[in-house]
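A protein chain is absent from this complex, but the other protein chains hold their places.
Entry: chain A
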Amino acid sequence: MMDRIAGLGRLGLAIIASFGRSGQFLFGVLAGVPRPATGFPLLVKQLYAVGVLSLAIVVVSGLFIGMVLGLQGYTILSDYGSESAIGQMIALTLVRELGPVVTALLFAGRAGSALTAEIGLMKATEQLSSMEMMGVDPLRRVVAPRLWAGFLAMPVLAMIFSVVGIWGGMLVGVEWLGVFEGSFWGNMQSSVDFVDDVLNGFIKSVVFGFVCAWIAVYQGYDCVPTSAGISSATTKTVVYSSLAVLGLDFVLTAVMFGDF
């Protein structure tokens, strides 16, 4: 009995210690700002790996999600004879919710897991400690460019996701099902507000990008340096990022769109 209570206490302490370590780690990374001359090429390389290579999955899923929204929206709205509201439904859903959230989930699966595995393997093969031996700060050289790349790439991907999704919805709604194109765009423009909808969605994607990149690099840097440790750290990255994104989405939605 006492053993179980002690085990619970140990678990709690470990969780709190992990939060503390990740905070310290974040401070260390942000304090070690990369020098522009050496840091910029590293950042560009990571932006390519994290952002450009995630483009394919983001564009394809955005297209299909937009098309599904168009199809489902048409089926439901045509019952009420208001299928011209399909444009506003697709645009609001994508810009406010699905764009940032689904992109963040895809980003955690596609780029976050790769970041964790890469940094974890560097730790397991003692590349990070040999960097320290050479007097190179691994936080500044390895971790900081990856964190910044995730932070910068995520909003770009989310914006592209929303645009491709709206295009996919237009493809189904206007080209295939025959909704009048003028009322499709007109309804959309009269109901979507730039500051309230587009900018708030953008802020969401910035927050998600930061959280996903932070979790990914921290899990990699903090993993147990064995093959089993790397695999569990990669799993944790995807699970924690997804939970954090969905939980934060609720909080941000309540703050941005809730009337209280």
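Please note the rule applied: contacts are C-beta pairs under 8 Å (C-beta built on N, C-alpha and C of every residue); 3 or more make two chains touch, one makes a residue touch a chain; residues count from 1.
Operating definition for what follows: contacts and distances are computed from a predicted model.
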The hidden chain: which UniProt name fits, "Mammalian cell entry related domain protein", "MaoC/PaaZ C-terminal domain-containing protein", "ABC transporter ATP-binding protein" or "Dihydroxyacetone kinase DhaK subunit"?
"Mammalian cell entry related domain protein"
Touching the hidden chain in the complete assembly: which of A:18, A:38, A:190 or A:227 does that?
A:190
If the hidden chain were put back, which of A:19, A:48 or A:180 would touch it?
A:48
Those residues of chain A that touch the unshown chain are 41, 44-45, 47-48, 51-52, 55, 80, 82, 91, 95, 153, 155-157, 159-160, 162-163, 166, 185, 188-190, 192-194, 197-198, 202
